[in-house]
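Missing here: one protein chain of the complex. Every other protein chain is in place.
Then we have chain A:
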Amino acid sequence: MPGKLKVKIVAGRHLPVMDRASDLTDAFVEVKFGNTTFKTDVYLKSLNPQWNSEWFKFEVDDEDLQDEPLQITVLDHDTYSANDAIGKVYIDIDPLLYSEAATVISGWFPIYDTIHGIRGEINVVVKVDLFNDLNRFRQSSCGVKFFCTTSIPKCYRAVIIHGFVEELVVNEDPEYQWIDRIRTPRASNEARQRLISLMSGELQRKIGLKVLEMRGNAVVGYLQCFDLEGESGLVVRAIGTACTLDKLSSPAAFLPACNSPSKEMKEIPFNEDPNPNTHSSGPSTPLKNQTYSFSPSKSYSRQSSSSDTDLSLTPKTGMGSGSAGKEGGPFKALLRQQTQSALEQREFPFFTLTAFPPGFLVHVGGVVSARSVKLLDRIHNPDEPETRDAWWAEIRQEIKSHAKALGCHAVVGYSESTSICEEVCILSASGTAAVLNPRFLQDGTVEGCLEQRLEENLPTRCGFCHIPYDELNMPFPAHLTYCYNCRKQKVPDVLFTTIDLPTDATVIGKGCLIQARLCRLKKKAQAEANATAISNLLPFMEYEVHTQLMNKLKLKGMNALFGLRIQITVGENMLMGLASATGVYLAALPTPGGIQIAGKTPNDGSYEQHISHMQKKINDTIAKNKELYEISPPEISEEIIGSPIPEPRQRSRLLRSQSESSDEVTELDLSHGKKDAFVLEIDDTDAMEDVHSLLTDVPPPSGFYSCNTEIMPGINNWTSEIQMFTSVRVIRLSSLNLTNQALNKNFNDLCENLLKSLYFKLRSMIPCCLCHVNFTVSLPEDELIQVTVTAVAITFDKNQALQTTKTHVEKSLQRASTDNEELLQFPLELCSDSLSSHPLPPAKEHLESASSNSGIPAAQRAVTVEKASPVGDGNFRNRSAPPCANSTVGVVKMTPLSFIPGAKITKYLGIINMFFIRETTSLREEGGVSGFLHAFIAEVFAMVRAHVAALGGNAVVSYIMKQCVFMENPNKNQAQCLINVSGDAVVFVRESDLEVVSTQQPTANCQSSCTEGEVTT
């Protein structure tokens, strides 16, 4: 009996009128945990009842503490009839179960009803007394910390990164139980909310147990998802990365922990290389390992494909193999050995992290992905969810083998997703194959494993670009050149990854959001036929999505994609593919070639003219983009570094082989040689369309940038003005013109218009960047397409954005000086001493100039003034201030990023994971579908904020809306929506507030950071 839960109901306010006669309410509260229920007294005739109850005490197992939510129901007492429910509050008490997080939950919670929405608020205080339990065989995992953040959380240090943890639990969906036919929608919704809450708790506890088994104490990059499989049940699954984290203890609570490797990762601005002097151009090879597989589920049905689709563009050609491996080779081998041993003990060497402590990531191979089409079947025994487990195991196995093929032992930036339509389900997994530094993965013989002697040998700034695979035995034809940075190792000509841009990567110019969008019609079919049809379509979609990405990347004049996320959504009669990534120009990779258009019938004069016209347009666009994104790598002739022998240009070749045999291989090989020769062959109208659509993507208006990674490469000077938002659009396709082309255009327009609307709405924040732009596509009905976007807009300092047109030389000269300012304004809590030795990735001169300036941070940083809203308080008139100036509701910031610009996170209070259902039977009265969903999302935000505030926090980081399932039935005037959100509740302190404290105590922590600085640079 290891825990006592104590709950006190203080008061209510803004309650709805429940008694029409008196216009008042006789409210009381039921507090339920597990099977125990307490009640408060009835507070007669008030909309603002003051119950001020005693402490209700629940004595419970910690297993229950983890699984069960605290359920608070507010009711209206009725003498003659049944009491009416006003609404409920579910409180997840998990944050109270580990010592470093929240100690008490106390505050105003919105009272939520699934039919009426928020109806007033209730003030609750919750505490937990935990007793130590030394039972080794316990079922609970209290004390394991969970983080949604996909990097090592700010105020922690990673001692060991253990690796992948996963779990899933299944149950019957209450909505599909027989009892649902006789109970009210409210009861059914509440049963569902409660069940999912329970399942989440159970899942988290089970994952916690696995972590404890691995001797870890935390899960980072925790991603939990629901699969609403309809008739066949409800699956809640989660993946994460088990770690052993050390709290960075500092003498003063506020004292910035300078020695946190993880912190540096985030808080050091990405730097542009001031003088990337070692560039040259050479043959380019887009490297990307895109693999997929799919198999109609039933075990008897044959595996229809398991294949590597290697879309790499050059066959092995004149690869100067001479000195390349000389330095790297033996070392690489050694490293591989070590890593291998560390990783091979693991079933799945996967990491859900997208950003890493410096030195963790050694090489990146490319994107690996796998998909599988399954037929859903009723889950007969919820306690044995073996089928689902087996499905995922299969996919993970495949990912692992793909990574192996790329010479990598690990997969980072790993994620899993599903798309369900009726009884067909597409399971997808993707990640980035990588070679990791084994030091982080082993149980710590090495004290504070982040100080690596090893690193000194490694060219950290470009190292991750170097190929991990053996160039003589490449898994696929790729085109390699010497690294443009160190000139010692080989690099591919294009790099695709699912991770964030490493902090120490050298990037030229700015990045931009790149999207590939695609629709494919499919015939309506049943069960297996349907699954087969989908399976057959998938490779074509993957191929086209990839081609689009590549074309768009080249059109932007860039050579690498980060944060790549390809979503394939299945609907009744179509498949949608949406890939989002952030394109950048990596200094270590060769300059991308242009795009050439080739006509099919070269003899036709007018046709030729048309082609050349198009070609000109494309060239113009590339030039314009290079200017827009400030991509101006130095031109160095190829001879200098002796690039591989250029070879005669080859025509694009597309090889497709397909058979029904079980070992069918779909090979798509698109290859050609010379760098300028990315050839688009226009041989039919389709191809023409493609070229057109390439050119129709409008760049964001000036002053706007966008990316889907944490922050924008090339912008460092963020202000603290942030605005997180969710935007949802649903379009109805007219069923008449359903051709692939029309569909593509509709989908493309939908996404483009949505972006345009966002730019317009947020125009007051210019200059600004939309970060972590996350698009989700779903197909709720036959002719409906729903796109949901969540992102955060962050304003940055204009002054630096303006210096765009400077030539490269000027820029590099200036950079040294501007960098200092950037540093100072960026959320570094620099004790003035530590600044000089901060482990900055950029070149030495930066450090020197930075240190020379380190005396002035106070004045400089005062610039970051808090602005609460994007619209600011600028022009509010200075009439005599009305008394409402002091609002009683504290501001809670929300952001999908893992940090808050201009602020330092001092404490993680626990994970927020909430699931809501809202239903209406008076859709028109609530403002139609838009009014309904608008209100619901606003309510969800409000409930998240209230929970965070009650935990004592003032922000949610790594916020994500994982699901937004919207169903409507306008004829019946009904609609229903399910939303699942999660994030990390934190306490942050403004940089400006930190100022005082940090200048007073500049000593202890700086020492350690000095040593670190040495190591990293």
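Keep in mind that, in the parts below, a residue touches a chain if its C-beta (ideal position, glycine included) is under 8 Å from a C-beta of that chain, and two chains touch if they have at least 3 such contacts; residues count from 1.
One rule holds in what follows: contacts and distances are computed from a predicted model.
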| item | value |
| --- | --- |
| Hidden chain of the complex, named as in its UniProt record, picked from "MOCS2A", "Cytochrome c oxidase subunit 2", "NADH dehydrogenase [ubiquinone] 1 beta subcomplex subunit 7" or "FGF1 intracellular binding protein" | "FGF1 intracellular binding protein" |
| Options A:184, A:753, A:922 or A:969, residue touching the unrepresented chain | A:753 |
| Candidate in contact with the missing chain, chosen from A:555, A:794, A:929 or A:986 | A:929 |
| Contact with the hidden chain (one of A:727, A:741, A:921 or A:974) | A:727 |
| Which of A:76, A:121 or A:202 contacts the chain that the document leaves out | A:121 |
| Interface residues of chain A (partner: the chain not displayed) | 13-14, 108, 110, 118, 121, 701, 723-734, 746, 749-750, 753, 756-761, 763, 784, 786, 868-871, 873, 875-876, 879-889, 891-894, 927, 929-931, 933-935, 937-939, 941-942, 945-946, 966, 968 |
